[in-house]
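Let's look at chain A:
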Amino acid sequence: MTNSMSKAVEVLKSFNPFVEEIDDREIKISLSNDKVISALDVLKSIGFSHLSLITCVDWIDDNQFELVYILFNWEDGGKILVSTRIDRSNPKFITVKELWPVARFYEREIHEFFGIEFEGNDDMRPLFLELWDEKPPMRKDFDPSKYSKEKFPDRKYEKDVIKEAKIFRGEING
Partner candidate 1 sequence: MKERTMWEQIADSLRSRSLWMLHYCTGCGAMELPPTMTARFDMERFGVAPMATPRQADIMLITGYLNTKTLRRVIYTYEQMADPKYVIGFGSCTINGGIYFDSYSTINRLDYYIPVDVYIAGCMPRPEAILEAFNYLMEKIRKGEADGWKRYKENYEWYKQNQIRSLGEVYVHDEFHE
Partner candidate 2 sequence: MTAVYKAILNLVIAFFFVISLEGIARKITARIQRRIGPPWYQNFIDIFKALSKHPFSNGWIFDFGVLMALGGAIATAAIIPMGSTFWTPFPNTDNFFVIMYLFAVGSLGMAMGMVGSGSPWSAIGVSRALTQMLGYELPYLVVMSSVMYMYKTSSIHLLIEKQATNGWNLYVMPIGAIVAFISLIGMLGKKPFDIAVAPAEIASGPMAELSGKYMGLLQIMHAFSIFVEVGLFVDLFLGGGSLGWFLVKFIVVWVLATLISSVLPRFRIEQMLKFYWGVPLGLAFLNALFVLLGWTF
Partner candidate 3 sequence: MMVLLIVLPLIFAFLAAIKKSFSYPLLVTSTVVNVIIVLLLKTSVPSVHVLGGWKPPFGINLVLDDASYYAVLIANIVFFLVALFKETVGKYSTVLMVMLAAVNGFVLTGDLFNSFVFLEILTATGVILASKRENYYNAFKYLVLGSLAGSMYLLATIFTYTQVGSLNMAHASYFAISEKAIVVITILYLVGLGVEAKLFPLNGWVSGVYGGNDLSPLVMATAVSFAALYMMGRLFLTVFGGYALHILYVLALITIVAGELAALYQKNLLKTLAYSSIAQAGIVLAAISKSTEKMVSLAYFHLTNDVIAKFVLFLVATFLVYNYKNLNGVFKKHKVLGTAFTISSMSLIGFPLFAGFQSKLRMLMEMFKTSDYLFPAVLLFATVIELTYLVRWNVKLWFEDIEDESEVKGPALRATISIILAILLVGIFLAPNIILNPTTKVAKALLDSTSYINNVIASSMGGM
């Protein structure tokens, strides 16, 4: 725990976070939805100026998405993962565009792959996928192989290639 991270934890005491230490330079702080934005603001002010990434984890069984904000503090290399859980059925969250302008691309990506709405960030055009009409693909309930089978036809092998290879290697005589 570098001293900037420990300082951060003290400061966030009032938000009663659930802190777990991943390794000596990385801690994860889980907060409830309403406290995340203010926590991020506080962290930014005390030196965690670099928002490296916003990712999302799809806990399909307890019907929740987990939003993770990865922050870096470049004075002494401290790294904090601020995470929160939002409801999965109609996923909605507030944008951090004003804090970090780069966030709008992360949010666009999350919207594209998980379908989470971000109020305040109206530019929700598709970023990576071109002409995508299916469900957001990263969701667990989306079955890629079915999509691939139906969208991208593949080759039907008349012969059983693996048996051929075995014969070739002489394991089985045929």
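One rule holds in what follows: a contact is a pair of C-beta atoms (placed from the backbone, for glycine too) under 8 Å apart; a residue touches a chain by one contact, two chains touch by 3 or more; residues count from 1.
The candidate set was assembled so that all candidates are chains of the complex that A comes from, given by their letters.
All of these numbers come straight from a predicted model, not from anything done at the bench.
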Touching candidate for chain A, same complex, options 1, 2 or 3: 1
Contact footprint of candidate 1 on chain A as seen in their complex: 125, 129-131, 133-134, 137, 142, 144-145, 147-149, 151-155
